[in-house]
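Here is the structure we will look at.
Note that this complex is displayed minus one protein chain, with the remaining chains in position.
Here the chain labels run A and B in written order, and each chain numbers its own residues starting at 1.
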Amino acid sequence: MKKKHSSILRFEGVQTLLASLLCILGGLLIGFIVLLIIEPSGAWEAITSVLESYFRYPSAKLQLKYLGQTLTRTAPLLMCSLSVLFAYKVGMFNIGAAGQYVAGACAALYVGIAFHMPWWVCMLAAILAGALLGAVSGMLKTFCNVNVVISGIMLNWIALYVTNMVLSTEGVKNPMSPYTMQLRGVNPGGLIPQMGLNTLFGNEKSVTIAIPLAIIMAIVVWVILNKTKFGYELKATGYNYHAAKYSGMKENQNIIMTMMIAGALAGMGAALLYLTGIEEWETTISSVPAMGFNGIAVAFLGGLSPIGSILAAYFIQHITMGGGNVDLSVYCAQISSLISSLIIFLCAFVAFFKLAIKNHLRKRDEAAAAAALPKKGGDNA
Amino acid sequence: MILLLQYTLLFASVLLLVALGGCFSERSGVINIGLEGIMVIGALGGALVMKFLPAEMGAPMMITATILASALAGMLYSLLLAVAAINFKADQTITGTAMNMLATAGATVAVKAMNTAASGGSDVSSDIIYTRARDMFIVRFGNFEFNWFMVVALVALLISWVLLYKVKFGLRLRACGEHPQAADSVGINVYKMRYAGVLISGILGGIGGIVYITAGVSSWKFENGVAGFGFLALAVMIFGQWKPFKIALAALLFGFFRALGNVYTGFDFLKNLNLPSGVYNMLPYIISLIVLALTSKSSLAPKAEGIPYDKGSR
Partner (left out) sequence: MEQYAVEMLHITKRFPGIIANDDITLQLKKGEIHALLGENGAGKSTLMSVLFGLYTPEEGEIRMDGQAVKIRNPNDANARGIGMVHQHFKLVECFTVLDNIIMGVEPTNKLGFLQKKHAREKVLAMSEKYGLHVNPDALISDITVGMQQRTEILKMLYRENDILIFDEPTAVLTPQEIDELMQIMKNLAAEGKSILFISHKLNEIMAVADRCSVLRKGKYIGTVEIKNTTKAELSRMMVGRDVKFAVDKEEAKPADVVMDVQHMTVASKQHDNDAVRDVSFQVRRGEIVCIAGIDGNGQSELVFGVTGLEPLKSGKITMCGQDITKAPIRKRSTSGMSHIPEDRHKHGLVLDYTLEDNMVLQRYFEPQFTNGIGFLKRGAIHAYAEKLIDQYDVRSGQGAVTVARSMSGGNQQKAIIAREIDKDPELLVAVQPTRGLDVGAIEYIHQQIVAQRDAGKAVLLVSLELDEVMNVSDRILVMYEGEIVGEFDPKKVTVEELGLYMAGAKREGVAQ
């Protein structure tokens, strides 16, 4: 093989990036068309306000403050996407991340509000709750052959109703509203420490070490997947279950372990949001929070790489925040979720797109090879 | 008691329709996780017709128009899956998941835009109200509200059975889900059959959507989607082993548990248990998990489902 025709397209990373950018562009374009259909005159204004997000605010201080809020909400999204991509490496589609996230929220808030525990205990509880739910999915898969997608979805709803019940108990729910008590009021020690980070973001209260924690977790996931024996085994199991078994890996144990870790990541994500005090749980909520599902979008948009996920999570959160900027008397904020779901839909085509690039490159190689070499019958197998 | 029967039959009708839809798609070889989304879009199509058609046109016309609109909306929406999964060989799970999110977001944006425009900005809800039209679907026998959708579900069941087992279309469709190379080798166009399977699932899923949102209420908030009913239908389909009549029995069972959540306050002994309503809401999901855990060991799923068909690889 000669590698004369080295082209920037040959790098896997470049292909992924290109594909992701195309998905984003496609999503925005269709979103824009939808806006045009609703009301053409303000459409451009609306789409730019979604994209500009917090840059719309007049002062640098406000911009920083809202950047801080965006980052605070990026952290849990990143965690959910890590959960999805980690499971995906072992061949499991963790749609249950949404429920694991809900379970994490339940555990973190309950331990924080009812028992006045310090933040790290709450976070641990969230991690455990998420891991538990993940493990249930994993065990249903390995012992009963239940499709992880189906069990994940059922568990999402079960987690939602259980959480609503648990967090509606006396002393946890605010008697005046459908929301849980404010952590800041009942147990300030349950809040993740800021360690001065908030001063960088216009004193936005919600900015805590949750943000660097999430990034550290992304790096940890990357290291586990790419540098360790455990990662080697997990990926082998995902690519070829039978070969993993053949080589003596404990394939079923690995699947359960993976789902537990995936669950733990999503559960921790919930802790990273609710333990910042940025919002409370609404106990009458009747649909599973979108965070986990958006995690799927982020994982695929980030090319299933933990590092790519950091960027993708920020982007999705950025436009989600931006959705609130549109003129609500004409458009609605859900235009952002429309755009993100369009992006995931387009992500489904990424594999096809990459294949097209590869085929194109191969054809070029072959044409070049055919031109360079005299014809000869090769040994094909 | 009559109320329980009525809701059981209604929810069973929804589950039956949607699960049959899933059955057609999977029998042709395409996993349809996007049924939830198809239901939302079908419901939207039907609800719009019910809201905007004049009530004077009479019940038969209204019923026909509503069902046609839902079926059409669901079918068009299922094209997204068909194109992605069949032509582009996209991952069917991702595609389906995206469709579910897209449907709720899209329906919300659409309804909100409509309400906002109609009210000049004062009504920004995602609700559609269809009280008058809904009444046309209902015939009262004493306390029992008979709903024409129950007949629709029954007819769909019979047609599905005939289509799958009694005509050549079914033989070919099933072959595509089991062994597409074999089907191709005798001149059956696998892509076409899979399109047919997915589009039929769109039609049935769409009708299921309108039945669901009109089952107990006269208005629907589209932000809420269809609360996981599409997924319950998938569980019904698996439990029913991809066979129409078994699916019907499974739908009745699941419909019963779902109906309990609506009417348990009518039973003194249940009311006296003093369980929070969440328990009843969870019931269908818990039951389906247990049922799946007990029945999934030996899968009867079509062998080639989920695997994109590539003419080249034989």
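As a working rule, contacts are C-beta pairs under 8 Å (C-beta built on N, C-alpha and C of every residue); 3 or more make two chains touch, one makes a residue touch a chain.
It should be emphasised that the depicted structure is a prediction, and the values quoted were computed from it without experimental measurement.
Set against the missing chain, the residues B:112, B:134 or B:172 yield one that touches it, B:172.
Between the chain not shown and the residues A:55, A:179, A:230 or A:314, the one that touches is A:230. Seen across the whole complex, the unshown chain contacts subunit B at 166-169, 171-172, 174-175, 178-179, 181-188, 303.
Across the interface with the omitted chain, subunit A contributes residues 1, 227-230, 232, 235-236, 239-240, 242-250, 363, 366-367, 369-370, 375-381.
FYI, only the chains that are shown with their structure count from here on.
One finds 28 Å separating the Cα centroids of subunit A and subunit B.
Within the complex formed with subunit A, the subunit B residues making contact are 33, 80, 84, 88-91, 93-95, 97-99, 101-102, 104-106, 108-109, 112-113, 116-117, 121, 124, 223-225, 227-228, 231, 234-235, 238, 276, 278-279, 281-282, 285-286, 288-289, 292-294, 296-297, 299.
Those residues of subunit A that touch subunit B in the complex are listed here as 34, 38-39, 93, 95, 140, 144-147, 149-151, 153-158, 161-162, 164-165, 168, 286-287, 290, 293, 296-297, 300, 328-332, 334-335, 337-338, 340-342, 344-345, 347-349, 351-352.
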